[in-house]
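Notes follow once the structure below has been shown.
What you see is the complex with one protein chain gone and the rest in place.
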Amino acid sequence: MLDLTELVDIEVTVAYVWYAVLLIVKMMLLSPLTGLYRVSKKAFANPEDAVGFGKGDNAKKFLRTDPDVERVRRIHLNDLENIVPFLFIGFFYSFSGVSLSTALLHYRIFFASRIFHTVSYLIPLPQPSRGLAWFVGYLATFSMVYKLVMVSLSMS
Amino acid sequence: MLDLTELVDIEVTVAYVWYAVLLIVKMMLLSPLTGLYRVSKKAFANPEDAVGFGKGDNAKKFLRTDPDVERVRRIHLNDLENIVPFLFIGFFYSFSGVSLSTALLHYRIFFASRIFHTVSYLIPLPQPSRGLAWFVGYLATFSMVYKLVMVSLSMS
Partner (left out) sequence: MLDLTELVDIEVTVAYVWYAVLLIVKMMLLSPLTGLYRVSKKAFANPEDAVGFGKGDNAKKFLRTDPDVERVRRIHLNDLENIVPFLFIGFFYSFSGVSLSTALLHYRIFFASRIFHTVSYLIPLPQPSRGLAWFVGYLATFSMVYKLVMVSLSMS
């Protein structure tokens, strides 16, 4: 039986929860943003959504894809692809015996990278702004994975 | 070092696990449902899937998008966008010192909202049925976020 209690610093896990909540709220705000773009662009995916904006054939023409709506949807999917892995890895990482300052560094860099990713995707800023933002968050996650693997190997 | 043991009520976390499992099972059932719609509508995304339904050019015509298949896929993506945040927030929330009855209220409202969302998306019911269902679950999640922020502020 392993003794993990010596590894656990509850302050790191509390810090994790704080950044996890911030990231989840940031990600969830994209749902109403998509709705806002759909209404302002009159571009809907479902007939029952378009029907409020016109009758019959008039409603049908609002059943379309719009580049700006699709852009927000891609931001949302990209957040799912990157923030959800962070939420798991960051949680495990908070039990890896890492110091509070090192953990905060990782959590803050990841959080900043996702904010900058969304901003540069939404405006949009010329590349490689968005690419770099994504890459910094990606690296921060893999840096935590590296620590987890090192701890795991030292335990066995 | 914070003392969180006084905050933890294991019965709340057990209640959380119960609703988490229900929501995950509900979300996972959309995978075979998509498959069912693809087969019954003969609308596939991959040539290797369509080939069983015809040879050569005949198979190619089944490589298409179908409105009903896309509808089920949007339900699945909407579940990912809403249920996954709940799974994290609801987990943190179960350690926030909340009473079992208040926690159950949140978990049940969220669960009911997602069932009603799927039903109103699938039939589909006229709007604002689906919109309201989504919004109730969204509010329940943010109500838990609010509690987490309040607890977090009172600790610091």
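Lettered A and B in written order, each chain numbered from 1.
Assume a residue touches a chain if its C-beta (ideal position, glycine included) is under 8 Å from a C-beta of that chain, and two chains touch if they have at least 3 such contacts.
Predicted model only: the values in this text are computed from it and were never measured.
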item: Full-complex contact with the absent chain, from B:Val17, B:Leu36 or B:Ile123; value: B:Val17
item: Selected residue (touches chain absent from view) among A:Ile10, A:Val25, A:Leu63 or A:Leu80; value: A:Leu80
item: Residues from chain A at the interface with the omitted partner, ascending; value: 1-2, 4, 70-71, 74, 77, 80-82, 84-85, 88-89, 92, 121, 124-127, 130, 134, 138, 141-142, 145, 148-149, 152, 155
item: Contacts of chain B with the absent chain, listed as residue ranges; value: 10-11, 14, 17-18, 20-21, 24-25, 27-28, 30-31, 45-46, 48-49, 51-52, 76-77, 80, 84, 87
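Here, only the chains that are shown with their structure count from here on.
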item: Angle of rotation relating chain A to chain B [CA atoms, steps of 5 degrees]; value: 120
